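Just below is one structure, and these are the notes that go with it.
And now, subunit A:
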Amino acid sequence: MPPSPAPGSQVSPTPHIEVNGLELYYGSVPAVRGVSFNVLPGEQLTLLGPSGCGKTTTLRAIAGLEQPTAGEIRIDGVTVYSSQRGISIRAEKRGLSMVFQSYAIWPHMTVFENVAYGLRVRRKVAAEIAERVDRALEMVQMRNFASRRAAQLSGGQQQRVALARAFVFSPSVLLFDEPLSNLDAKLRADMRIELRELQHRLGITSVYVTHDLEEALAMSDRIVVMRDGLIEQTGTPDEIYRLPNSAFVADFVGSANLIRGRHRVDLDTDGLTALETSAGHIVYGMAYERAVGAELVVSVRTVHLRISTEPPAAMQNVWRVPVRQTVFQGDFTQVHLGWGEQHLIARCAAMEPLAAGQQVYIAVEPRHVVVLAG
Partner candidate 1 sequence: MADSKKSIVTRRMLLKAGAAVPLLGMAAPAVLAQAPLKSPTKILDFMTNADVAKAEQEGQLVFYCHENEPGTAGIMEGFRKDFPKINTSYVRAQTGALYNKIVSERSAGRFDVDVIQLSDLAPAVDFQKKGGYEQYLSPETGAYKADHLSSPAGSFFWTGVDPAGIAYNSTKVSAADAPKTWQDILNPRWKGSISCKISASGLQFVQWYTLRKLYGADFWKEFAKQNPHAFDSRVQLFDRLAKGDDLITAIGEYPAYILFKDKGAKVEFVAPADGLPATPLIVGAVSKAPHPEAAKLFVDWAMSKRGQAWYQTNPNLYYGSVRTDAPPMPTGVRLGDLKLLYPADWDDYAANRDVFAKEWNGMIGL
Partner candidate 2 sequence: MPSAESSFSAQKFAGYGVAAVAAVLVLYPVFFLLQAALDVGDPQVRPPTAYGLDNFSGIFQYPQILLNTLTVSVAATVMSLVFGFVMAWILTRTNVPGRHLFEQLMAVPYYLTPLLGALAWSLLGSPESGFINQVWRALGGNDHLIDINTAYGIAWVMALFEGSVAFVMIAAVMKSMDPALEEASQIMGAGRLRTMLRITLPLVVPGVLGAAIFVFAEMLGSFAAALVLGTPSRYYVITTAIYQLVQQYPPKIQIAAAMGASLFAVMFFMLFLYRRIVMAGSYVTITGKAFRPRVADIGPLRYLLLGVCLLYLFAAVGLPLITLLYASLQKIAVAFPAADNWTLENFRIAVTMNAVRSALGNSLLLGFATATIGVVLMGLLAWLIYRSRLPGSGLIEYVVMFPQAVPRLVFAFGLMWAWVVFPIPIYGTLSLLLIAYLTVFLPLGVRTIAGVMLQIDKSLEECAQMCGASWAFRVRTVTIPLLVPGLVAAWLLLFIASIRELGASILLMGPHSKVITPSIVESWFGTSSELTAALALIQTLVVAIAMIVLVTITRRVGAHPVE
């Protein structure tokens, strides 16, 4: 899918990273099957998808650690890889920087030495190195650990050192390979915010790889959703969330109910699209400028399904259905409902407990019923 332009934007600024038609096969096994996207200067673009979708491979191809089979990669206007022109610049010469999933902290060096490495490579003088390392460690709150042996650090501490090491030599691009996946949930949540702040402060263009939805939504300027070596959808977190263009994206980016049906052109009104399910329910949704065929699928987020014991005020998209099961999840409760032959799932914040078999009303606003493309 071609990248969709951000709504309301004028002429896009010159992209910092351009990836065109990237393909990577391991022998005959495809990892990346044709991926194209741009990263604008200063933005954080996240490659999001399940394991095996090719996001890490793509990142490593940009880094120069993997050799693609075909395609083109340009960084700041310079071609670093082109299969057509036979160009392939080595990783160490691309001027990028990377934070690894395993942190890759060198155990035989101190924290200071780890962070100073990139500066030493660039042959900076000792005074400059000391100053910049100090500042970098300060930014990740690891200043007091400078002389500590790197092998003695905890996971979170190693993470910060890895980060400091990555930006200390002021690279123009930072690549992140699932850097938070080895941390526990609480730490992950905190680090997310810190990373985002840091990235903004430094203004570095970032390409971020993760399979964690929350992370992607919280940190990215734009998200590229990938599956099976191809791009499913590109857009801002909001776009992706509100307007998924496929069943996969809909269900991957937040949980969604997928409803199929026949297009009832005769019932279309007010810019709303009507569909009739096999059970005879009429559902009103919005097409959002997408083509509507004779058969269509709509996506309804679980959080958008309102449950009430009293009949709601709305006229459209209201049904009276039995509760099949409730699953308590702490901050919210997942309610499984019967609806014709289908199962619907609703997510509700704290509410009075519902009994299985109890009849309730469910309603959803048409604007939250999204027609999926193609």
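Per the selection procedure, all candidates are chains of the complex that A comes from, given by their letters.
Heads up, the rule we're going with is that contacts are C-beta pairs under 8 Å (C-beta built on N, C-alpha and C of every residue); 3 or more make two chains touch, one makes a residue touch a chain; residues count from 1.
In this text, all values refer to a predicted model and were calculated from it rather than measured experimentally.
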Of the listed candidates 1 or 2, the one touching subunit A in this complex: 2
Touching residues on subunit A, where the partner in the complex is candidate 2: 63-65, 67, 75-76, 78, 80, 87-98, 100-102, 104, 106-108, 117-118, 121-122, 165-166, 169, 175
